[in-house]
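One protein chain is absent from this view; the other protein chains keep their places.
Chain naming follows the written order as A and B, and within any one chain the residues start at number 1.
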Amino acid sequence: MKLHMFIVRRLILLVPVIVGVTILTFTISHLIPADAAAAQCGDKCGIVVGYTDDGDPITAYEANRERLGMNEPLIIQFGLYVTHLYEGDWGESSTYHRPVADVVKDAAPITLEMAFLALFIAYPLGIILGIISAVRQDRMFDHISRFFAIAFVSLPIFWFAMVLQLVFATGTESSGICDPLFGTSGGCFPIYGRHDPSLTYPVDGFASFYPAGGTGFHLIDSWFVTDEKLATLPEGWSSNWLLFKDTLLHLALPCAALGIASSGSLLRYMRASLLEVLHEDYVRTARAKGLSEFKVVIVHACRNALVPIVTILGFSIGGAIGGAVLTETIFAFNGMGRVAVKSIQYLDFPVIMGVTLITAAIFLLSNLIVDILYAVIDPRVRLE
Amino acid sequence: MTHDSKTDEILLDIKGLRKWFPIKSGMLTTVKSYVRAVDGVDLQVIRGETLGIVGESGCGKTTLGRVILGLIPMTEGSVHYDGEDIRMMTNRDLRRRLQIVFQDPGGSMNPRMSVRSIVGEPLTVNGIAEGAELTQRVADLLASVGLKRDHMNRFPHEFSGGQKQRIALARALSLDPEFILLDEPTSALDVSVQAQVLNLLEEIQSKRDLTFVFITHALNVVNHVCERVAVMYLGKIVEIANTKDLFSKPAHPYTHALMSAIPEPSLDKVARRRIVLSGDVPSPANPPPGCRFHTRCPIAEEGLCDVEEPKLESIGEGHSVACHFPLGPGMTLPILGDDQNPPEDDDMPNTVLL
Partner (left out) sequence: MRGWDEGEEDRKENLKRLTEAISQSGSDIWRSWRIYRRSLLAVVGLMLVLSVVTVSIFADDIAVEHPYRNLQDTQWLWTIDNEPQRAHPFSEECDWHEQSIYVDTRSPFFSETVVAVSDNKVGDDNKYYRDTLSVIELLSLKDNKGYDLNISWITIDPNNSSILILSEELYNNSSITDKVWLTYEFDNEAMHLSWMPDGYDVCIFGTTHQGQDLFSKVLYGSRVSLKIGITVALLTVTIGTIVGSVAGYFGGRVDEVIMRICDVFFAIPGLILAMAFVTAMSAITSLTIPLWLGILIPILFLAVVSRTYLTSTIPQENQLSSQVMGSLVRNRNIFLGLLVFFFFVGLIPGVSWSELFGLSESREWRLSAAIGIILLLGLIGLADKRFIEKSSFDGAGERVSKSLDWTNPWKYLTLRTVAVFVAAFYLFEFSGSTDDEIVVIKTFDRLWKIQAALIFTGWPGYARLIRGQVLYVKEMTFVEAAKSVGAPPGRIMFRHILPNAWAPLLVAFTLDIGGTILSASGLSFIGLGAAPGTAEWGLLVSDSRQFFVFDPHLMLFPGLAIAVTTLGFNLLGDGIRDVLDPKNRR
């Protein structure tokens, strides 16, 4: 099969899943006992905003119901919802008082930035430990690293994040290792938030360094802050590098928490995959040729063992976004996880639907990309 | 083991039978191509006889059997059992009258079931016997295949290959069928056990008035057991004849090649010469045009054999062959090279592999 045919086919396969996700989220959010019409008018629901043809008064609440199509049968409501989605109207958040699309657009890069960076930690860690574990199979190192792999998977991520905060972000007599070790008062890393709150500088009325039309990824945006704005910054902060460093430091702990938690399963996959490859004929042949063990493992075996690891990349991104719900809550990042938690707590169902749809879309898209990558690396899968 | 030709009654009538396995590529995709495991088979089985089917591995023997038994749907053609289309027969009827002994006796038994449950399963599911009666009947069945009553509570993995084969046979006999398809019942057994099982089969056949279709690789077994033999190649029957005729005057070059591979000193010198078939067996997914054997046939003629497919035509009483150039009696195949006489030991490096 040609590669482009493969891609087209995969795209077609996505359609039913996306439709399913829409139906599922729509159903769930309609089961949630919240009245969007009442949420939008708040305490002004009783106010009469107009009159029907018969002269009966229409309250704000009734008008809202009418406008939101809540008097229609569910199936029509679903149709309306999908049409609006398609037109880019995702509804209005009752907690944020902003369009859902804007809320999600602000939140998504925060989560993605964190998830990507976390995988940046998880993959090298998992793969390297997995290789060593496989090579030193059934020795002490293997046992220990397997134990830790399982232990990492077993850690409650929210608790682990708090432990990291305790150890690396606080400097008190009772806890924290940074004070005695590095002499940094208040810990090595900021305890929460995306920026240093004392150093944010009001720009155009907002406490932000970053240009409005940026990517939302602060690791990137920090390099595009214009000089004029920088010129008004406090002393010592007049460089993009410092902004970048600030972002990175704030990201360090949440990403470490997420990354270490995901590295456990990666280690196990890598170990299993490499063990499988190490028993293949061509590896034996390579050994028989007298190549050094290092060369055999790194050059011959790992290259092939890594191929299946690529497939779980898509799932790890999904897992990292799921884990972000908890880490964001702890580290006070206003990413999608925190938005989801908040919208659920306040029964704000347009946001719930929006966030769910976007996370699903990200998950599906990353899986698609991974699948295509896989098909490029290993043409055999295209045949299946 | 010859049959009386006057009382010939066709029990099983197979016409134009095809079984193509689709090769699918993923979901939402149309079927790309087919494995033509069985591709146009016409065959009659006469009541009370033992018909052998021989052929190379992968030529579609098992598939043919599964289709006949209605275990997988056929793609085209028809199978009539005792005048009735098997597709129109009730499941119950079909299962009680036709039975099969699978190629892999061990694999055909659920490892988590005792022999009692395995042999008794046909009786249970058809509501024939239960409880103590079931136990008694299973014991009888086991006895009839030469196993002991206390084997009943054991599990399949505790038995040897020959014993497993007997258990499988007992299961097939439990519904008291009229027809049993034996899929290579002896190929996994060593020679002495093979003989035991064959004798057992013969005994049971005469006792119960059974019709057998006997699928096998081993031509010597065919010679011993079958009245008629059909030779299969790549999903088609290429030759069918009485056993004696087939062995004395094989007409199809492929049959010749097969005969020459029999390591039996009693066969005459001509057939003893090993015939080396050149090339590999073509894939049933992509069978060659014309005569399917022409890619390996020493006497194939360009322009005919690779274009036109030969039909199965009668060349004598009960002897049909599908070849453009059927070999007459006593004719031999041209042999490539001189030293085709076999070495004295029975090591056969280049002969056709069954």
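Following the convention adopted for this analysis, a residue touches a chain if its C-beta (ideal position, glycine included) is under 8 Å from a C-beta of that chain, and two chains touch if they have at least 3 such contacts.
This is a predicted model, so every value here is computed, not measured.
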Option from A:118, A:131, A:157 or A:286 whose C-beta touches the chain left out: A:157
Hidden partner chain, touching residue among A:12, A:32, A:48 or A:299: A:32
Residue, one of A:143, A:245, A:284 or A:303, that touches the chain absent here: A:143
Residue of B:36, B:80, B:151 or B:171 in touch with the missing chain, whole complex considered: B:171
Touching residues (missing chain, whole complex) on chain A: 16-17, 20-21, 24-25, 28-29, 31-33, 72-76, 137, 143, 146-147, 150-151, 153-160, 162-163, 165-166, 170, 172, 174-175, 272, 275, 279, 318-319, 321-323, 325-326, 329-330, 337, 340-341, 344-345, 347, 352, 355-356, 359-360, 363-364
Residue numbers in chain B that touch the chain omitted from display: 27, 66, 69-76, 87-92, 94-96, 99-100, 102-104, 107-114, 117, 121-122, 125-127, 130-131, 153, 155, 168, 171, 174-175
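Just so it is clear, only the chains that are shown with their structure count from here on.
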Whole-Å gap between the CA centroids of chain A and chain B: 60
